[in-house]
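Missing here is one protein chain; the remaining ones are kept as they sit in the complex.
We call the chains A, B and C, going by the order they appear; numbering starts again at 1 in every chain.
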Amino acid sequence: MAMILNDEQNLLQQSAQDFSEKVATIENFRKLRDAKERYHDQALWKQVAELGWTGIIVPEGWGGSEFGYLGLGLVLQQLGRHLTPSPLFSTGFLAAEILMQAGSDAQKDQYLPKIVDGSSLFAFAHEEQIRHSIHQVTCRGEKVAAGYRLSGEKVFVVDGELADYFIISARTSGANGAEAGISLFVVDASQAGISKVQLTTVDSRNVANVTLDNVEVSSDCLLAEVDHAFPILQNVFDKAAILMAAEMLGAAEDVFERTIDYLKEREQFGVTIGSFQALKHRAADMFVELDIAKSVVREALSALDEGSDEVPQLASLAKTRLNDCLTLITNEGVQMHGGMGMTDEFDIGLYMKRSRVANQLFGDSNYHRDRFASLGGY
Amino acid sequence: MAMILNDEQNLLQQSAQDFSEKVATIENFRKLRDAKERYHDQALWKQVAELGWTGIIVPEGWGGSEFGYLGLGLVLQQLGRHLTPSPLFSTGFLAAEILMQAGSDAQKDQYLPKIVDGSSLFAFAHEEQIRHSIHQVTCRGEKVAAGYRLSGEKVFVVDGELADYFIISARTSGANGAEAGISLFVVDASQAGISKVQLTTVDSRNVANVTLDNVEVSSDCLLAEVDHAFPILQNVFDKAAILMAAEMLGAAEDVFERTIDYLKEREQFGVTIGSFQALKHRAADMFVELDIAKSVVREALSALDEGSDEVPQLASLAKTRLNDCLTLITNEGVQMHGGMGMTDEFDIGLYMKRSRVANQLFGDSNYHRDRFASLGGY
Amino acid sequence: MDELAEFKAEVREWLEVNCPPSMRTPMPEAEACWGGRNAKYKKPDSKLWMDRMASRGWTTPTWPKEYGGGGLTKKQNKILQRELGRINARPALQSFGIWMLGPALLQYGNETQKQQHLPKIVRGEIRWCQGYSEPGAGSDLAGLQTKATLTGDHYLVNGSKIWTSYANYADWIFCLVRTDPEASKHDGISFLLIDMDDPGVSTKPIQLISGVSPFCETFLEDVSVPKENLVGGLNKGWTVAKTLLQHERDMIGGIGGQGIKRKVEDYAKDYLGEVVGKLADPVLRDKLAQYNMDARAFKSQGSRFQAELKTGSAPGAISSAFKYYGSELNKRKYEILLECMGSQALGWEGEGFSNRELSTTREWLRSKANSIEGGTSEVQLNIIAKRILGLPD
Partner (left out) sequence: MDELAEFKAEVREWLEVNCPPSMRTPMPEAEACWGGRNAKYKKPDSKLWMDRMASRGWTTPTWPKEYGGGGLTKKQNKILQRELGRINARPALQSFGIWMLGPALLQYGNETQKQQHLPKIVRGEIRWCQGYSEPGAGSDLAGLQTKATLTGDHYLVNGSKIWTSYANYADWIFCLVRTDPEASKHDGISFLLIDMDDPGVSTKPIQLISGVSPFCETFLEDVSVPKENLVGGLNKGWTVAKTLLQHERDMIGGIGGQGIKRKVEDYAKDYLGEVVGKLADPVLRDKLAQYNMDARAFKSQGSRFQAELKTGSAPGAISSAFKYYGSELNKRKYEILLECMGSQALGWEGEGFSNRELSTTREWLRSKANSIEGGTSEVQLNIIAKRILGLPD
């Protein structure tokens, strides 16, 4: 278990930190937010690709660095610190991961280089309900002569309004809820029959609801074996939960540090409020929660790199932990900032907003506690 | 709603307080505990009867004072303060209540005066599982020529080893779990076929497991209409939950006051520990919980006297509230007493032990939250 | 009793004639009538309705008639309110003048002050705002730094106030100012009334995380205020303030019952679904039951408090307990709602979310202020520990 970073990982972390402090700043995010357009910074994205982060998990054969999940997690953690919106998660992780697991050689050759060089953006259109579910796929994928005809509704598709390509899960057989019968397709976003509604979300990121109205795709678009995408989805969502936890860890660290700084600086009743024991104990409690969260994320990322059997448990553990930890720390952070924490001028409210979106992505705590118990056989 | 006591109620409360401080002291309880016999003080019981508390809810026609449930609650609250073990709950409330609701005139004439003068003790043998349930009755009541033949096991029967009479629920028809088919019987404890195992419980009260092995009882022993005891049980258990909450309120008040006193008196690091803000905030939080608990118990007791429609909701509310409040206050109380709180010499551990038994009686918080939701139609 | 019955009949008749039908519909927040010199009325009926009610003094039903109030007894007022409720009448006038300044003036103001200000509050002619908090003094209210120095007949006021609700729409502000910098913290404060048209007063709205701007910063630069505008005596402002704060605390403490009127379980049913009459998610159902039980218990505590108020047996500081529990409860309600709503709770505006969903999300963010405004939860716990439990400093 790699609980300590090696030199290369330290370097990567450092460069992500520099980038996040100098380029991907929260001021940058505020500008995107206030512009109210697509919440996407093309220049920043170009830099992300140039830094090689789009290819961190991609094998060298397709231009990637094959640096591993811990590496990607370190980058996401740093971007999480400044709430940086970027398609890295959707393109550099979700799409790359699915293609690596489910793509044919031809598909890999076609798409992976575009991911690595940042020239194409991807979005993963899977969820159909207000809550994460792997099984619930009602979007139909009907076999037709030339390939498949896709119809259905996908909701809360992250980067859905940006994407050049969608990866879409659809039911090619079986009843809704069944594990068998789910297939994956990679589809050009400009394909006839695809329509999108961009959402304006509380965290000001690019999200869309996507409608598929008899979208005809060729058989070349099918990823993996027809009807057998479920195990791939399961694994991808485990990884996604862990990497989202890494992003959330960055946010939690940042809010925690801001709050501790504020406690040391803000004066009331003639003393700094950090000298009040009740606040001290709550701060110490947050520290413990955060320290544990760090350990869990680190262990879970290592487990991905090592291909550990415990990945499913660690995924549910990491996501639940970070959901709850980030909720705690943003709530406590706002409260400890007092009235100032309620103002838009202070950044802390932005983290609170992001925290609740991140909570929902890839499963909230109720979902993962239930799953953890099931994995434990009780 | 009688949120304020009237003069008569104040007088009753005062006399209960005097009795509990002078006679039913915690030293008295310790003696019973250490004697390890039946955990019953006959002299004290005689005084309880003389004070008229055995007849508080009994109509005047049978020698009672018909003073009402709020009155009984006030007495139980005071006895709860000093952990006084007494058969008042089983005899003066449970048996009296059931007989009043389910007894024929002849049965009332036979038993109620004995309850009021304290000459007979009763125990209500209903539960059959480790958790409270109204529906789960497997104990059989078979119709035979002369009456009924009872067989089965009853567990955790409070005052079961003391009782001169048992009130027993048995299934006279229907499947286990059904509402219809449950009947009630009042049975002489010396009846052939009844055997008891006295339990030594963590709170040192009189409790027994009771086995009924073909106990033949005459038809005179049947209470209420055969097969139709369920609504009576429901109502009795609602009242029991509220009165148990009243007893627990007394215990919670006492532990809270002890703890606040200790905070004011114990010195560490050169100051009284009550000056530490973290402890202050936790103490204030307990105060709020306790103040709300008081209100709930008072309102629920009044609702009983007024025959309010909201009794079921208030019963579940009061029991849950006091379960959780007493657990909180005993846990915090022990922690704030530090090492001394762990010693048998300090009383606080005795309250912690009693709290967990009281938690289980007539439904724990999980039971009542589930019920409260069901009553609310969700 | 006949008199009350007569009163009731009279009220009912008067309302029937005088309350415009358009004022008997649910009121969107934006149509609330706050009065003031520069008031804009989205609907002309709002002005009409306010004026008619004011003409009877019923915008302030229990204030003395001599100051324009209704002069009603408590029982009469109860009847009036019930009749207003019966026809779903909109509030004729909302005002910090009515809620806060008026009661303070009635208790601490001199005759001239009452004559000057109360009638204008009753008639909605002057809109007031409150100037207590300062950027440097949040929970430590008494640490305020805004200075008022007596020079001749006037106080020269310098400083700034924060969290002044709707100051950008207000005509006058009632302020706490420091009049004796030498005295101990609580003893050098006075309560001053300031016309915001005076030179040197300016305001700047504060945008909140919930996207709205109900509060301002208010700057006071060399504002000259006649010394007659001092209420309650020089350096006696803290006494006036305490009365008002207690009042504010009671208002916010009741917040658990405010906001969303729809039952939380009805929302939950929409988003979680039901199985045999129970919410489909047993864990969220349990959480929700706990919330509902706590809210019901809080209501019970309120009833007991009301009863004890009558007998005088309620401890004064108990309002801190209400403020604390009520605001924590309300925050919890919104957290549960968010959990129930899943990704439908994540909208800010526009397509893809219902109006109700969007406003629930905004209210969730708004609720975070409950445990800060009107004295933080931490301050309430301090008060309970000190004044009720007697724990040492």
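The definition used in the following text is that contacts are C-beta pairs under 8 Å (C-beta built on N, C-alpha and C of every residue); 3 or more make two chains touch, one makes a residue touch a chain.
All of these numbers come straight from a predicted model, not from anything done at the bench.
**Q** In the complete assembly, which of A:18, A:37 or A:285 touches the absent chain?
**A** Of the listed residues, the one touching the omitted chain is A:285.
**Q** Please pick, from C:44, C:233 or C:282, the residue that touches the omitted chain in the full complex.
**A** C:282
**Q** In the whole complex, not just what's shown, which of A:32, A:162, A:207 or A:296 touches the removed chain?
**A** A:296
**Q** Considering the complete complex, identify which of A:11, A:35 or A:373 is in touch with the unshown chain.
**A** Within the whole complex, the residue contacting the unshown chain is A:373.
**Q** What chain C residues would touch the chain not displayed?
**A** Residues in contact with the chain left out: 282-283, 286.
**Q** Suppose we count only contacts with the excluded chain; which residues of chain B make the list?
**A** 127, 129-131, 155-156, 197-204, 209, 267-270, 276, 278-279, 327, 331, 334-335, 338-345, 349-350, 352-353, 356-357, 360, 364, 366, 369-370
**Q** Since one chain isn't shown, list which residues of chain A touch it in the complete complex.
**A** 1, 3-4, 260, 263-264, 271-272, 274-275, 277, 279-281, 283-285, 287-288, 291-296, 298-299, 313, 316-317, 320-321, 366, 369-370, 372-374, 376-378
Please note the rule applied: only the chains that are shown with their structure count from here on.
**Q** CA centre of chain A versus CA centre of chain B: separation in Å?
**A** From the centre of chain A to the centre of chain B is 53 Å.
**Q** Please set out, as single numbers or ranges, the residues of chain C touching at least two other chains.
**A** 378, 381, in rising order.
**Q** Going through chain A residue by residue, note those that touch at least 2 other chains and give them in order.
**A** Residues 276, 278 of chain A touch two or more partner chains.
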